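Have a look at this one before I ask anything.
All protein chains but one are shown at their positions in the complex.
== subunit A ==
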Amino acid sequence: MTDLQIRILVAVCYVVLAPFIAGLLDGFDRKISARMQGRKGPSIFQPFYDIKKLFGKQFLSAYRLQLVLVLTYMILVVMTGVLFYAGLDLLLCFFSLSTAVMFLILASSATHSPFSSQGTHREMMQMMAYEPMVLLTAVGFYLACDTFSVNEIIKSDIPAICYLPGFFVGFVFILTIKFRKSPFDLSTSHHAHQEVVKGVTTEMVGKEYAMTTITEWYEVVFLLGVVGLFFITSNPWSILWTVAAILAVYFLEILIDNVSARVKWQLMLKLAWSVTIIAGGLNLFILTLINR
């Protein structure tokens, strides 16, 4: 197979498989969380049952155009992932993701509902908190591999993490925000079964909410792909430790989720920006010094 065919195949696999992978991860998440809390927990397929039930519900909406915006949000996130897994420009992927999130914000703010407005503003705040680190991550890869192209980055001989430990720490830190895990689950939490009065998704009911959840699954697989990018090399065996690293990061997020309580946005902003500057910035500074 040519390079191009492989890239297209991977992108197609992403579109087809991502919801199942992320859904299963979500199932494990709930199982593991339950065990950490001394409960038995639901079946690992519970997220899929939730989605099925949500699709079966009556379609209620407070704003006619909301469904359009939600659907656009979904398509744009899928497009982001496709750009990434097809090996295109990393920075472009991140820009495209921000544009997609914009549509979620529009979908939730358009209803004039007090609870979802609250969630919207928190969502924007979260965006402002994580955006510098997201962009910085792309910059880091460029410094380490001399390219923004994902297809080139995966062909490097040494895993990027060797150059980018600080960037990695920063990225994993903001992943907690992106995955909507405690202590940073301000705009909404990641539990699909808590449907009512839930921040940014308050006004999304039934299939709208199911679509939002699936979109977030696509996003999770994209972001975990970025985590993998820190580890992967041209060596085919690197896929093994890459998958191990991704699972480890995911487990870490579950652990953080279970041992921390939600903070206020001020603290979130301060922490996220401080980590960005200290971990990311310091790493960046060193890289620019040694790698002229």
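In the analysis below, a contact is a pair of C-beta atoms (placed from the backbone, for glycine too) under 8 Å apart; a residue touches a chain by one contact, two chains touch by 3 or more; residues count from 1.
The criterion applied here is as follows: contacts and distances are computed from a predicted model.
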Problem set entry | Protein name as given in UniProt for the chain not displayed, "Urease accessory protein UreF", "NADH-quinone oxidoreductase subunit L", "Peptidoglycan-associated lipoprotein" or "L-lactate dehydrogenase complex protein LldF" | "NADH-quinone oxidoreductase subunit L"
Problem set entry | Chain not shown: contacting residue from A:46, A:99 or A:189 | A:99
Problem set entry | Residue of A:128, A:244 or A:259 in touch with the missing chain, whole complex considered | A:128
Exercise. Of A:46, A:113 or A:189, which sits in contact with the chain we cannot see?
Worked result: A:113
Problem set entry | Residue of A:17, A:197 or A:259 touching the missing chain in the full complex | A:197
Problem set entry | Residues of subunit A (touch criterion as defined above) contacting the omitted chain | 58-65, 67-69, 71-72, 75-76, 79, 83, 88-89, 91-92, 95-96, 98-99, 102, 105-106, 109-117, 120-121, 124-125, 127-129, 131-132, 135-136, 139, 142-143, 148, 196-197, 202-203, 266, 269, 273, 277, 281, 284-285, 288, 291-292
